[in-house]
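So the structure is just underneath, and the comments pick up after that.
All protein chains but one are shown at their positions in the complex.
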Amino acid sequence: MGKLLATIAFGLTLGVSGLAMAEPLKIGMITTLSGGGAGLGVDARDGFMLAIKKAGDAEISVVVEDDAMKPEIAVQIADKMIQAEQVDVLTGIIWSNLAMAVVPNAVAQGKFYLSPNAGPSPLAGAKCDKNYFNVAYQNDNFHEAAGNYAQTQGIKKMFILAPNYPAGTDSLNGFKRFYKGELAGEVYTQLGQTDYAAEIAQIRASGADSVFFFLPGGMGIAFMKQYAQSGVGIPVMGPGFSFSQDVLGAIGDAAIGAKNTASWSPDLDNAANKAFVEAFKAEYNRLPSIYAAQAYDTANLLISAKAKASVKDADAFRAALKEAQFDTVRGKFKFNTNNHPIQDFYVREVYKDADGTLTNKIVGTSFTDHQDAYAAECKM
Amino acid sequence: MTRERLLTFALLAALLALPFAAQALGYPFYTTLATRMAILALAATGLNIALGLGGLVSFGHAAFFGIGGYAAGIVATHAMNAQPLLGLDIPASMPLVWLLAALSAGLVAAITGAISLRTSGVYFIMITLAFAQMIFYFAISWKAYGGEDGLSIALRNGFPGMNTAVPRDLFMIAFALLLAGLLIFWRVRVSRFGAALHAARQNELRVAAIGIEPFPIRLVAFVVSAMITAVAGAMFAELNRFASPSMLAWPMSGELIVLIILGGTGRLAGPVAGAMLYVMLEYWLGSITERWQFFLGLTLLGVVLFARGGIVGLVAGKARHG
Partner (left out) sequence: MPTALIIEQLLNGLQLGVMLFLMAAGLTLIFGVMGLINLAHGSLYMVGAFACAAVAAWTGSFWLGLVASLAAAAAAGAIVEVTVIRRLYDRDHLDQVLATFALILVFSEGTRWLFGSFPLYLDIPPALTGAVALPGGVFYPVYRLAIILVGLAVAVGLWLLISRTRLGMRIRAGESDREMIGALGVDIRTLYTVVFALGAALAGLAGALVGALQSVQVGMGEPVLILAFVVIVIGGIGSIKGAFLGALLVGVVDTMGRIFLPQLLAALLGPAPAASLGGALSSMLIYIVMAGILAFRPRGLFAAGA
């Protein structure tokens, strides 16, 4: 019955659309809230909801559902949110393979999709869409920044490592796009692998000067702990995901000193970020991760667009999104021609803060105003 | 048996009515939900031939489901980009996809089945899992068709006289396929072949003694079962507009088994009842709590402990045989 009333109310508001600038905005958030990958989704949801709460706009409503990290379930929820709950905007997906399943269908049905995390290369290039905005990064970016860092540091021999799946190959290709030194080894591990003794033995035998690895989630935790115990002293670096706030606690002191690259850091010096980190700590009693920061930005971008245009006027709303005039925690942010960010990438280092919590601090900049490698392929 | 037949008709009528009622009441999404039910019911009906009639507990049917999904994805991709497939220009046509899905899954089932059927019991469960895992790892490394990212279907394959982009048309196709699948299941069950299959399950020695070789009978059942599940997989990919390696992963095999047991093993209406209940639970629990898997687990536990013979067993009583 409630749904029926909501539908009637919705029909009424449709009738009066155009009279007022302020239109209700209904957001559907599909993210991972159960299983092994839940930490990332929970952070994204919490960051997103924090911004919504701070905005205090009663006309914005958000429905959140768990995709259990399965593409079929994500597709089903997207269909439900579009057809049954009639959301205007979808967001929230963490994983590239789920984004590839959901985004093309959602934008084909005329909905907006704002990505708070995944940035698979097809969606940045040939399969880009005017209603798809990536507020996070293109998948290669963090790895490119790490490659650039290794190159500018003059590291001679790198050992590089990633899981054997598209994001893994994208990662190593992104790294190699900017790193031109010698490779002491390039290894693809099994997806979901948790024992890295064999790879660590190879690293020990390789004579590399430094190790770059991209192993998201539990894989990275396992690798770092085992690496620290192996007695192999070769320094490691990675993309920000490998040393993000959600996994640092589980890796422990083994992570201290590791360099990693990201577009954001909790100590990034701007007012919006300070406010965000404070508010997040106060609300959830933990430090935010990069996923929380990106989702927070995503929500604020939506809030800024809603203030300018009605979501029912797709062209105006799209233009408002594209302007990206919101208070980003990343200091500056703008969209490229393919609706992917042009932003700075920092080199961070893991350290123990005054409270004894492991976290990251910025120790350098890898790229300024960096854009992804696929924008030219995007014909919008 | 009449009660079971009545239940079958009632369930099918309810499933058929769901999209029309949904449309009338203004909940168009339920059409998609009903399509999902029909497709999963078809997949489980396929498995039910091997598992329910033949007693062959395959823990690897996800492989066939996934092969079907990839057939749909590959045909759609090639047709979309006008690339020839195996040197032939192909149309984006569903019947062609079904044919390809059934043939390739049938071939894989014939090869893996011939090896797997040398074993029995738990060994059979695990060897079918092993073959499915091999195909899963192959798919996630197969870069040409998306690897772990899966394969998007930008435009659904077509069906003569229908617009497959319209949810209700897609539902009607899926429903018709489900009816065909149930018909095949029923024909198999009442045929001499089905009797031999059943007898081989009950007492292998006695069947062998009267001159029937259990092996070829089981192999044929396994292949037919795989073919039906593959067609369902193709439709599943069409529905989601996406073929994913997770269709090939072992939890999918588990889910198909769960659908059958939930509905009633070896019963005609079992997969239909199981799929309808499972999809409804998933949908309903998912929208009320983020801990839906916890309550799904408790519900399944309740069914297995207190409703022996699944839903069909609960409503229509014990099966006459099996």
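Before moving on, here are some points about what is shown:
When the chains are written out, they are named A and B in that same order, and each has its own residue count from 1.
FYI, a residue touches a chain if its C-beta (ideal position, glycine included) is under 8 Å from a C-beta of that chain, and two chains touch if they have at least 3 such contacts.
Note that the structure is a prediction, hence the values are computed from the model and not measured.
Residue B:129 is the one among B:22, B:75, B:92 or B:129 that touches the chain not shown. Which of A:61, A:86, A:153 or A:226 touches the hidden chain is settled by the complete complex: it is A:226. Within the complete assembly, residues 33-36, 38-39, 41-42, 164, 169, 186-190, 192, 194-195, 197-199, 201-202, 204-205, 217-219, 221-222, 225-226, 229-231, 246-247, 249-254 of subunit A touch the chain that is not shown. Although one chain is not displayed, subunit B still touches it through residues 51, 57, 115-116, 118-123, 125-127, 129-131, 133-134, 137-138, 140-143, 250, 254, 257-258, 260-262, 265, 291, 293-294, 296-301, 303-305, 308.
Following the convention adopted for this analysis, only the chains that are shown with their structure count from here on.
Rounded to a whole number, the gap between the C-alpha centres of subunit A and subunit B is 35 angstrom.
Residues of subunit B touching subunit A in their complex: 26-30, 32-33, 36, 140-141, 143, 146-150, 152, 154, 236, 240-242, 244, 246-247, 282-283, 286-287, 290-293.
Only residues 3-4, 7, 33-34, 64-66, 68, 70-73, 75-77, 79-80, 83-84, 96-97, 100-101, 104-105, 108, 120, 127, 164-167, 169, 191 of subunit A touch subunit B when the two sit together in their complex.
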